[in-house]
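The complex is shown incomplete by one protein chain, all other protein chains being positioned as in the whole.
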Amino acid sequence: MTFEIHNASKAFKDLNVLQDFSMEMEDHKIICIVGPSGAGKTTLLNIMSGVIKPDAGSLSGFADKTVSYLFQEPRLLPWKTVDQNIEFVLKDKMSKNDYHRLVDQYVDMVGLADFRHYYPRQLSGGMKQRVAIARAFAYPADLLLMDEPFDGLDPQLKRSLINAFFCLWQLEKRSVFFVTHDMREALLLGDKIIVLTDRPARIKGHIQNPIPYWDRHSENVEFQRIENQLNELVINPTC
Amino acid sequence: MTFEIHNASKAFKDLNVLQDFSMEMEDHKIICIVGPSGAGKTTLLNIMSGVIKPDAGSLSGFADKTVSYLFQEPRLLPWKTVDQNIEFVLKDKMSKNDYHRLVDQYVDMVGLADFRHYYPRQLSGGMKQRVAIARAFAYPADLLLMDEPFDGLDPQLKRSLINAFFCLWQLEKRSVFFVTHDMREALLLGDKIIVLTDRPARIKGHIQNPIPYWDRHSENVEFQRIENQLNELVINPTC
Amino acid sequence: MNSSTTKTFFITLGSVLFLFAVWEIGAHYVGQEILLPSPQKTFIHLISIFVSPSFWSTIGATIARGIMGFAISLVIAVFLGLVAGFYRPFFWLLQPWVTVIKTTPVMSIVILAIIWFETDAVPVFVAFLIIFPIIYGNVVMGIRNVDRPLLEMARMYKVKTRRIVIELFTPSIMPYLLAGVSTAMGLTWKVIIAAEILSQPSFAIGTELMKGKINFETANVFAWTVVAIMISFIFESFIQFLEIRLNRWGSSL
Amino acid sequence: MNSSTTKTFFITLGSVLFLFAVWEIGAHYVGQEILLPSPQKTFIHLISIFVSPSFWSTIGATIARGIMGFAISLVIAVFLGLVAGFYRPFFWLLQPWVTVIKTTPVMSIVILAIIWFETDAVPVFVAFLIIFPIIYGNVVMGIRNVDRPLLEMARMYKVKTRRIVIELFTPSIMPYLLAGVSTAMGLTWKVIIAAEILSQPSFAIGTELMKGKINFETANVFAWTVVAIMISFIFESFIQFLEIRLNRWGSSL
Partner (left out) sequence: AEPVQQDTGVNEEVQMSVSVLRGPTAVGMIKMIDENRAPSNEVNVTYIIEQSPDVLASKLLSGEVDIATVPTNMAANLYNKGIDYQLAGVSIWGVMYVVSSDASIKSWSDLKNKDISCAGQGAASDLVFKYLLEMNQVDSKEDVNLQYISSPVELAQSVIAGKGQIAVLPEPWVSKVLDQNPECHVVLNVQEEWSRIHGANLPDESMSVKLESQQEWLRQNGGIPFAQTSLVVRKQFAAQYPDIVEGFLRIYGEEIGWINEHPAQAGELVEKQNLGLSAEVASAAIPRCNLYYVESQVAKPATEGFLQVLFDASPQSIGGKMPDEQFYY
C-alpha cells in the first residue's frame, strides 16, 4: 500500500506554492524531503496532515491513518509544563498508566528529565524543540510527519536522537516523511530522498538510499557516492 | 580594546546557568560560541546585550557600544510587513532615504524582494528567519550578536548568506559574537571558536582559526586539522 | 468574503425577525398593551415619532451626549490604561480611584452632578462613570499581556518609547480595546438615557421616554427604545467594521 | 515579591489617603453638608450604621444579589461567548439580542421586571443587563485571538473538543475574561444598588440609600456608599489575587 498525492495545487492569493503536484510513496519507509526555503515543504506536510486543504487535487492512503506531526515550530501550550504538554496529546488515546509510562520514556530520551515541571518560557530554544520531538514520537500513529525535527540541537544531541529515533522506527516501522535542510541528516535517515525545486514546488528528482542504517557513514564508499549524487541534484539548477 | 565578562553568574531559581563565568574577547573579530543545548549560550548573549542582568559579576567594554542582536527566534511584529519590521528598528537612527536604501539592500540580500509586503504569518519558517537576519544586519551597531543565525535555511541559501555576511563584515569589521550548532558554520566564520561545557556553562576550551576566509574549505589541510581539533574538543567529555 | 458577508447578513436578519416573533408572542401572552405593546403598535408610534418635528433635535442631542461621553471616557481610559499597564505602581495608585468610580452609585452623587454641570452635561458625566472603567480595565489587561520577547527586541534596538507605545503596544492591545469599546459603545446609550431621565434636559430621548412612561404610553416608550437600539446598532456595526479593518494582518482570522 | 507587595500596599494606602484629602477639601469648598458631607461626618454615620441591628441583613441581602447577578451573568456570558467565539454564525445570530440587552434602557422594562420577578430579584435581572455584555464581549474577543497554530496542533492530534475547550481555549481567554470580570465585579454593585432604588426591597443598601436621600441625610447616603465601595474593594482584591494565581505560568509576568 502506498501514499499518493494526485496533482495537488495550493495557492495563497496569487502565490502558487504547489501546482499539479503529484507524488507516490511506499509506506513503512522513511522518506526525506529537501528543498529551498519557501519552496512549499511545510505546505506539503500541512496538506498531508490535513491541517490545510489543497485548492485542487486529491490524496489517497492518508484517510484511515492516524498521523503524528512535528511542526516546524514547537507549538507548546505555554500554560502547561513539559510533562503536561506531552500528556495533552496522549490522554485521549490511552490509559493513565500507559501515557505516564510513555511520557517518562520520551522525556528521558530527549534528556529533559530534570525539566519535566518547567513551563515553555523557561526552556531554551533547543529544549522546546526536544519537547516537541518527544510529543511527536510518543503519539501513537501510522504516519509520522516531521518538519526540520532536529533543528537547533547540538551535533551530539542530534546524533543521539537520530539513533534513538531509528531504533524506535525499527520496532514499528511507521511510515515517516520528514523535511530537513541538513543533507547528512537526510542521508542518515532517508530510505528515499525527494528533492524539490523552488516555488511552485515540483519534484526535481529523488534518490534511493538502499544502504542499511549501520553502514551509513562517510567511510562507506557507496554512501559517499550517494552523498555526491544528492549534492549534485540539489545544486543542479535545472533537472 | 576588548570585551570582558568578569565572573558573571546567572541562576533561574535554583538552576545555575552561569557561575563565575569569565571571558575576554578582542573586538573587530568574529567570535563563535558553541555548546550543548541548554548550556546557557542564549543567556550569555542576553547578558551581553543587556536584555537580562546577571545576578553577579560585571561586564566591561559593552557600555558605550551600540548593539544589534539576532535573537534565537525571529521576533517579528505580526502586524508589520517584512519592510515595516526592518524599518521599525531603523527609523530612529537615520533619515528616510537612508533606511529605505538599507531596507532595499538587505531585503534583496536575503532574497525576499517578492515578499516585502507579506505579514509574518504568511512567511515560511526560513523566510521569517531571513527577515530577522536582514533586520540585524541592517541595524548600525558596533557589536553584532547572533543566536543560531542561519538555522532553518537550505544549504545553498545558508552558504550565500554566509558569504554575503563576510563581505559586509570586511567593510566595517564590527565585533561579532555568534552562537551556532553547525561546526562548519563555526569554522567558516569564526576567527575564534569558544566551546562551552553543559550547564552551568564554563569554557571548555577555545580554538584559534587564523586561516584567511577564502582558504576555509575542506581541501585545505590546515583547515581539516582545526576541524578535527574542534570536533575533539566538542566531543571530549571533560577538559 | 463577499458570500460570507451576505450569509452573515441573512443570519442576522433571521435573528432579528425571530426577535420580533418572540416580542410578538410575548405581547400576545401578556395581553396588556400598557405593559408590553405589540411590535405593530410600537411601529405605528415609531412612525409618528419619526415625523414629529422635534425628532431630529432630540436624537441629535442624545447622540451628541453619547459620542461625547464615549469619546471622553475612551481618551482618558486609554491614556491612563497605557500608563498603568506600563508601570505597576501607577496602577496601584489609580486602583482606589477606579474602584470608587466603578462602584459609587449614581444616586449618591447625582445632586452634585446636577449642581456642578448643567443638565445637558450630567448624562455625559454619568456615562463616564460606567464607560471609563470598562475600557480602562481592558487596556491595562492588554498591556500586561503584551508579548515580552517583542518588547525586549524593541528595547534592545533602542526604539523610542513613543514609537514602542504606538507601534508595539497599541496594536497588541487592539483586541482588548476593541472588546471593551464594542461593549462600552452599546452600554453608552443605556446609561446616557438613564441619566437623561434623571436630569431631564429639554431635548433628550431619556426625557421623551420618561414623558411616555408617566402617561403609561408604553408603546411610545418602546418606540423610543427601538430608536435607541437602532442608534446603538449603527454604531456597533461601525465598530465591527473597524475591527475587521484593524486585523488585516490576521492575528484573529 | 514580599517587598513589592508591601510597596504596593503603601502606594495604595497613600492613594486612599489622598482620595480622602480631596474629599475633605471638596467638602470644605462646597460648604453644604446636605450636598457633600465631610469624611468625618460620613465616618460618624458609618459607625452608627455598623452598629445598627439591621446592618448585616441589609448588606447581606445586597451582597447576595450582587453575587447572584454576577454569577448568572458570568456563567451565561462565558458559555454563549465560547460558542459565539468558536462559531461565527452563532455570533451573528446572537448579535441583535446582545445589542438589545446592552442598549435597552432599564426604565423601559422596569415595570415588566417588577411584575415578572419579585422585587428582591429585579436588581439581579437589571445587573445581568449590564454585566452579561461586558463579559460576553471579552470572551468572544478572547476566543477570536486564540493562537491558531496551537489550535491546529490540538486538532491534528485529535484531542477531544471538550478538552480543547477546557485546556486550550479557557486558558487563552483567561486574560480577557479577567479584564471583563474585574471591571464587571466593580460595576455590579453600582448597578445592583441603582436597581434596588427602583424596586425598593425591604433589605437593601439601595433602599437605605434612598431613605437617606429623602431625609436629606446626605452623610448617611455617603456612609452607605462607602460601605458599597468597601464591599467592592474586597471582591476586587480577591479577583486581583485570582489573576496572579492563574498566571503562574507567566504569560503576563
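In this document, chain identifiers A, B, C and D correspond to the written order of the chains, with residue numbering beginning at 1 in each.
Assume a residue touches a chain if its C-beta (ideal position, glycine included) is under 8 Å from a C-beta of that chain, and two chains touch if they have at least 3 such contacts.
Remember, it's a predicted structure, so these values are computed and weren't measured experimentally.
**Student:** So which of the visible chains would the left-out chain be touching?
**Tutor:** Per the touch rule above, the missing chain touches C, D.
**Student:** Looking at D:F10, D:F50, D:F216 or D:F241, which residue reaches the missing chain?
**Tutor:** Of the listed residues, the one touching the omitted chain is D:F216.
**Student:** Among D:I34, D:I166 or D:I234, which residue is in touch with the absent chain?
**Tutor:** The missing chain is touched by D:I34.
**Student:** Residues of chain D in contact with the chain that isn't shown?
**Tutor:** Listed in rising order, the touching residues are 32, 34-35, 110-111, 114-115, 119, 197-200, 207, 210-211, 213-216, 218.
**Student:** For chain C, which positions touch the chain that isn't shown here?
**Tutor:** 32-35, 110-111, 114-115, 119, 197-200, 202, 207, 210-211, 214-217
Convention: only the chains that are shown with their structure count from here on.
**Student:** Roughly how far is chain B from chain D, centre to centre by C-alpha average, rounded to an integer in Å?
**Tutor:** 51
**Student:** I'd like the Å distance between the centres of chain A and chain B, where a centre is the mean of that chain's Cα atoms.
**Tutor:** Using C-alpha averages as centres, the distance is 27 Å.
**Student:** Multi-chain contacts in chain C: which residues touch at least two other chains?
**Tutor:** Only 251 qualify.
**Student:** Could you tell me which residues belong to chain B and also touch two or more other chains?
**Tutor:** Residues 73.
**Student:** Building nodes from the protein chains and edges from chain pairs that touch, which of line, ring, star, complete or other describes the result?
**Tutor:** Topology of the interface graph: a ring, with each chain touching two neighbours.
**Student:** Just spell out which pairs of chains touch, all of them.
**Tutor:** A-B, A-D, B-C, C-D
**Student:** Which stretch or stretches of chain D touch chain A in the complex?
**Tutor:** 149-150, 152-160, 163, 167-168, 171, 249-251
**Student:** Touching chain D in the complex: which residues of chain C?
**Tutor:** Going through chain C, the ones touching chain D are 7-8, 11-12, 14-16, 19, 30, 35-36, 88-89, 92-100, 102-108, 111-112, 115, 129-130, 133-134, 136-138, 140-142, 144-145, 175-176, 178-180, 182-183, 186-187, 189-190, 193-194, 197, 206, 209-210, 213, 221-222, 224-225, 228-229, 231-233, 236, 251-252.
**Student:** For chain B, which residues count as touching chain C in their complex?
**Tutor:** Interface residues on the chain B side: 49-51, 66-69, 71, 73, 75, 77-80, 88-89, 91-92, 119, 121, 139.
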